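Note that this complex is displayed minus one protein chain, with the remaining chains in position.
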């Protein structure tokens, strides 16, 4: 029979993984109970045992035909897969799958039968595979890693509590007080004791009396204390990481407010600055665009920037006729700036060195005394493009109406880009010349 | 009836929110007690129940007419508000407000009556609104976020403890020891047990005996341990964040002292450096001005800088006649420097490249052998302005008298600014020429 | 009587502060015991009470004549001191000092006498001063802040435990089991119960039975759990801060080793790099000199750099005759570099652009085939100075013998400095000319 190489991220493979995961959990719960209650492995349980063996054997076959990924590269070579499987999980998978009980029970030897019963514990080796399965499911579903980590923590704690409870039942001699308990109560009381101890609550209504019990309790307490410390450490770590963006932002704000207090900055300026930080937090969790994009490799950065700005750039008259490469360079050199409501973006008469593109929010073009609003420019608009041609004084005052996310492009950067596009630079120079002539004419008229 | 759209930050809306909050807490305390003690819903309690229903219905109306803010923008559009409310809190608000008891009790059917009693639990759904209300109150009052976070933690723990206590009362069978307890003692003992368990103290004087009790205790213990870990994690996180400025500063100091020890720096220099760091901490929590201002957008940065320095800049003779824009540029390019007592700011004969403005503290103008103090300059003074015109040697020694926060402006930066203000640059050049002539004349005289 | 203004850091003031601190602790221990055991305030205790009153009144006088420091500036103005004291600690100090008992006991009225006894609690208000006193002692003794923080934590816990124990004694009714206990045992058992509860151990051998006790225990448990969380949070924070240098260094190392593993770097290179990091850690806790010095203001930086390097700089022949300012500039522009054993610092024939000063360790001047060691240069030596004059090929190979801390000075920086010292630049140019002539002559000979 020729089995094809499976893709580890395929739906059917993930499904199989989940089945194995559920079966592993089932046997982890059932097998210790069988052993503690000395349940006979017959009838339904025997069928279950045989079924488990068969499924686990099938799993070995499937695992040895599943491709694996090495640094984002999917290895589908059969020999490599085999070598890797042999070196990693094959032995435990085989021991977990081996039908010891079926084989040994043929001999009808009571000693062998006891060994056969004990051999069931080997099935629990399959627990080593839980982490891998979870890892695969996480990869294919893109689940929140903190959630996964928390769930796994709870899962392992419950598994550990179950195993400890079963062990405690096996060695617990509680003659006077609670006897005779039926099986369920016995397990319940044992699980109750385990949880009470592991959580360091320690009611003390169940406590060890024999030496064996005492030793067992000491070991569980030591494990429990470590485990509890581990849980608290993990929760503290998860909390610290959840809040990391927020706390970095608060740290920044605290710095600024301390500084402002120290310098006796007037109240309204303080409120304005504090509102600005609130806006940064609400609109982008305090992150700053340029630092985020600079980590990406250039092609990805270009893709993101193009997506964000191509439309607006192509509308600018002076960029008409520029080729694709030029537009790309311009977009990669845009500089994000934020204006808070009431900020002067451009003041009439000032000499301008940059043009602006509005990405979000709106600005008012106002008269010098701010009494008349000539126009309101919204997202997708641009202004100040003359500054890229010649350093003339601004011919209008522009004031932010609300919080504005803009991009600026300054003359210096623009000139540097032009150097690399000589034909287009020529065209721009002509445009500037024409503009200058117009401006001079206007000034003469005045 | 036409209801106007309400502002979520208005005083009356916040007042209503607080009323709802208090009522929510009240019903969270009262309803579980009613159910555990099987109190008849008649008389005062019935009035209370009807009142709650009415107020909660009013709340639905008010909520569906309250504007909401989306990234600092207040959305007042009725349809959008409706859609948002429907998609978020409407169902829970409706279930919490619905007068099940009143309606079902009409039928006089004992089964329906029991359902009616149970339906009271639905009122607790209003608890989901606490977070939102607290958020709104925080926004309008600018409360300390760590304090809010701590208070909410305590609030939820007490609510949880109350609910757990009521549940424990309902299933607790304690026949021999403490019976018959009156209602208050019963609740007290139950609350005592809950707190003892949740804090992992676990005296063990009250412990489960029936299976139901055991299961309940296991669940509470698991929740309690998680909750306790969560509390400790939160407290650890809050402590870490409170001290973050201090610990960053201590880290910096530790670096420096390690380095100084390694290099066998003499003791008095070490004390001087350590005092300098103490000063930084006491005066500005170790933060450095330029790094704080650089995060702000340019208009805000300009406002802050202008507030801090305009007065002093305009006093400088060589800046007389400079226009507004020029002054702004100068101010944005000031560089904060700190001098410790005894530091030489300027030494006679050295060639100077920067001028200084004193923002805090004072300096002495001393003779070359430091025996004579010609003058003491305090906050608001400036010196070394000649350096911006020509690179002549300093004509006096200036020594810091105490810790001085100064701003320096260096010739290079100044020249770069002048490039953008050609008319003013011309004026400055003349001044420099004149100065040079004077200096040369002086030197000839000597 | 005219009291002079005291210096808060003077030895006698610190001594007085310590006395008040000890008395505060004493009354915090004694007064609750007096109240719980209903000890009569007569004899020795009465003398003690009067003494405390007198000392605390004296303390008010002293405090109101102690200068205080505001941002490193000592405020000695009497009115300012008074205003500050009135606004801060005066009321609590007065209440703590007021001899209520003495005054009220004159009236011989049993009710007033009881009030007088209760008024003793007001003395505990002095506890609010502990933090201030500790702060002062710390400032004058420069104690380790982590140690102080830990000690204060322990101090407050013990004080809290004592107060809780006394309160528990007052309300504890333990008729059957442990009665009649003598006073010491009673306190001991109570303190034992407090500690057992606060540490969340909760043996349960002492547990509440009356409603009052139950309420008290609930409150203590809630406080205790919070306190315990606070302690753990603090310890975790202190541990994190103690290890911050180490963990930053380990983080760096981990980065590097991960990278080396990923790139399959040969083993000996890996060991060399790992040894280099060990050296950095052992010699300077992983800190890097230039980043440390750059935080200091220029005069302090100059002082440190001058201390480290003046001697060696003045020995260099080409710097002979340079003035003080020039030497300072050179020193401020030295660049620290580390060489690991076997590194080639300079290779014969390479064109050199920097000179080196050895600050620690030694280098070998070797022949081209490394068979002959011409010389060994130790700390305080320098080499490669010709590179500052002209870009000639190196005339020897120099190899680090052990870990070498060096400073390099490159030609570019040197030329920039020269620009500011035109006369000296002239001298250097002549030297270079002469050198070039010599070299050319040599090459012609060859």
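Note that the chains are named A, B and C in the order they appear, and that numbering of residues resets to 1 at the start of each chain.
The criterion applied here is as follows: contacts are C-beta pairs under 8 Å (C-beta built on N, C-alpha and C of every residue); 3 or more make two chains touch, one makes a residue touch a chain.
Since the structure is predicted, the reported quantities are computational estimates derived from the model, not experimental observations.
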Touch partners, limited to displayed chains, of the chain removed from view: A, B, C
Which residue of C:275, C:415 or C:433 touches the chain not shown here: C:275
Which of C:24, C:53, C:66 or C:200 contacts the chain that the document leaves out: C:200
Which of C:54, C:121 or C:239 contacts the chain that the document leaves out: C:239
Which residue of A:67, A:130, A:217 or A:355 touches the chain not shown here: A:217
Sites on subunit C contacted by the missing partner chain, in the whole complex: 184-185, 188-189, 191-192, 195-196, 198-205, 228, 231-232, 235-240, 243, 247, 250-252, 254-256, 258-260, 262-263, 265-266, 269, 272-276, 278-279, 282-283, 337-340, 343-345, 347, 350-351, 353, 402-403
Hidden partner chain, residues of subunit A it touches: 71-73, 142, 145, 197, 200-204, 207-208, 211, 214-215, 217-218, 221-222, 224-226, 228-230, 232-234, 236-237, 240-241, 244-245, 283-285, 287, 289, 292, 295-300, 303-304, 307-308, 325, 420
Interface with the unshown chain - residue positions in subunit B: 200-204, 232, 236
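Criterion: only the chains that are shown with their structure count from here on.
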Central chain (distance from its CA mean to the mean of all protein CA atoms): B
Angle (degrees, nearest 5) of the CA superposition of subunit A onto subunit C: 180
Chain at maximum distance from subunit C, centres defined as averaged CA atoms: A
Copies subunit B and subunit A - interface residue numbers shared by over half, same or different: different
Approximate Å spacing (C-alpha centroids) for the pair subunit A, subunit C: 37
Distance between the centres, which are taken as Cα means, of subunit B and subunit A, whole angstrom: 26
Multi-partner residues of subunit C (at least 2 other chains): 200-204, 232, 236
